[in-house]
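Apart from one protein chain that is not included, each protein chain of the complex appears where it belongs.
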């Protein structure tokens, strides 16, 4: 009988539990057994392994976080041998790894050493290559958009600028999608360098046309060479620059780890559920060494070396977003 | 200078305003003018036409409903001539119609008479052919899933069955997606006939395995020949049958028109925004007689005769959903 | 060392877990021990008792339902002796009961037999006497108001009536508060008999003044003698009558058990937390035989015979609500 061991690795994201539930229930329908590894790869290295039944995953679909816990341990070659031993000891057919881009690099290493592994893309950052969407992204975008909705309803009487700092160290997916969905008046992402004058002039133009209220969204990893002091974060620095340049009251919102939390959206629940089914299907067919991906509306299996590369935010969409400024 | 006239027709759906905003802002960036027709085709027949500027659509992105109003009037051949005259009088280049499946049939008629029209698929029912998703569907599914989440948190101490009736007269998209996303224990849709025993036995099996609480989702258009008295709705009739057959307390929730309301989800805002851009792009290229569609993750233009056909719910997914019962 | 045993009885309500957490944490700060009884009074009769530590209640604050489970068993005199024996066996100083109005009658019986018991008013119905508010009421009202908000955003183009049936078998608190908070156009509660003409004429007047859309909220326990066939619920029957009388399309929403679910509102979390503290404070002072109440913004202890009486909905407020129709 085939036996799948699930682990979540890297930063957590909403939808992890929905994916775990899907793998467990799909596996039992196909007469496979399922184990759960607690605390990511570290748990595997320290034998923290439990049995997951259909009932263990009852009620977890709408919950944020992950019932298995996670850790950031990236594995090295020395650890591959230990992982193989643990897998043998527990008679694990395939390791089902749910994680972020860095986790896919670990999966790539395991695959190179013939350790049987399959993975699901789980990250709010949406920066995993080879898939159009990652589990958790839509929920995080929703958190950003709801914050912008709230900012929009507050008084517009004054000439005031709101700067909102989102997550996204390497890529601007969250800022871009959250900004568009929340009706931002300017979006700053790591992929595109913007001159200070462009932002300031845009705020001026809005004020002149009677809209004294502007919302600027910036990804935490945005690199603007003209920001002098980013010790308190780029959002804070940008707010200071705008206030100095325009004389308008400028306030900051730093969304922080809220973006990793909350109940997954319908979109993320469905994506996690479908991807979990696809993973079990691959196990059934004896396939390993692949990540489940969604490309052009279809589920596919892609290689880990591809998945581990950074997928940059869509610049064409970034340019289109300017239509709404 | 090109001039677009927007109208919303048929039952409304969340995301209509996001789409209107997108068309208006995209059009002004391309130096086109935009008019708004109030009250659907009826408004066009009675000259209820206003000017829409970039500022008219400020702040409408997160709002449910439609600022233009709607009506269910399906047009006939006699009205086509009047519509043409109104369009000439207002020098309208293209009519941009946002509406449901029946509306696409009206657009088909207009196209057959060479009236220049483009459309966006706007309906919570997701039953328009030629597109993977319609604007409003994700929000309605979210409303259903949130209702199921609430039902799940209430006491499971008793052997109790909850029947939830969703919208969906001809197709089961809402019940199917809402049911999966909300973790339903049984889903009944118009596309699939289910024996009473199958439902009852499933509820028994769950009770025997210690889960005395079951949630059954049924689309309002489901046709179960063994339901005797559906005067109070199929949900009510199904609840009665289950209670009689199992002796378990069975309660009903009828979601009703709530499913048409609420602020659009991120998914619907982005879909509406992207589709609005695509429509204006088609106007720029001089294309008419098409509906904007999303197929395999790509935006396309499809013919109205195709769009006006019913798209039935995905039976393969329905069968997969049983894995989670 | 004093030892408190907590149990939840009757229909559950949001905030139960917040109250349990509060009792546990407050008790440990005062060097008391806490047990949890699973499944209400039935659990006490069958020795289903666990130990609750500060850590057992970690993370339960925002969760709906109750981690202890509940049952509807109303106790009789024969059971009182068994309860006393179980309490002796587990060396329980005080039984802390969280429950609805009927549960307060059971607490009254226990008190008459000198079984030491304290209670918190936990019910979405808000019908417990002696307290201004019960835990769970605000959350249920919020669920109703959000449903009405969604109905309000959907198309108002047609002359259409929406009937919304809320819980409330004996009293109209939920319908009244939910209706006011959600901007209902007419509210029907068990405490007040309304003529059919009054409702129908009001809907007519609204239509004549240009508001063709009306929302009527009715409590499930409302008794309108002119409703002919209430087999499918009073909401359904009322919708039918209105449609027949006005010729306007009339649709029904039955909120059902959703109203018992969901994460408690801030108001309910604070009320549950404060009341839990007060209960432990009473234990410390050696007081028993009382329910914690909130009266005029102050926490008090009231007798069970008072609490077990029905508190009818505020008729003065009902009359004031007419101002907003």
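So that you can tell them apart, the chains are marked A, B and C in the order they are listed, and the count of residues begins at 1 in each.
Everything that follows uses one rule, which is that a residue touches a chain if its C-beta (ideal position, glycine included) is under 8 Å from a C-beta of that chain, and two chains touch if they have at least 3 such contacts.
Since the model is a prediction, treat every value here as computed from it, not as a measurement.
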| item | value |
| --- | --- |
| Visible chains that the absent chain touches, using the contact criterion stated earlier | A, C |
| Residue touching the undisplayed chain, where the options are C:192, C:270, C:287 or C:306 | C:270 |
| Touching the absent chain when the full complex is considered, from C:8, C:26, C:154 or C:171 | C:26 |
| Listed residues C:41, C:177 or C:304, member touching the removed chain | C:177 |
| Of C:101, C:152 or C:290, the one touching the omitted chain in the full complex | C:152 |
| Touch residues of chain C, complete complex, unshown partner | 21-22, 25-26, 29, 55, 58-59, 61-62, 132, 138, 141-142, 145, 149, 152, 177-178, 180-183, 209-211, 263, 265-267, 269-270, 273, 277, 295-298, 320, 323-324 |
| Touching residues (missing chain, whole complex) on chain A | 11-12, 14, 39-40, 63-66, 69-72, 143, 147, 149-158, 162, 164, 231-233, 236, 251-263 |
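Keep this in mind: only the chains that are shown with their structure count from here on.
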| item | value |
| --- | --- |
| Arrangement of touching chains [line / ring / star / complete / other] | line |
| Far-end chain from chain B, centres as C-alpha averages | C |
| Innermost chain by mean C-alpha position | B |
| Gap in Å, rounded to a whole number, between the CA centres of chain B and chain A | 28 |
| Between chain C and chain B, distance of the C-alpha-averaged centres to the nearest whole Å | 34 |
| Cα-centroid distance, chain A relative to chain C, in whole angstrom | 39 |
| Chain B residues counted as touching two or more neighbouring chains | 149, 152, 263 |
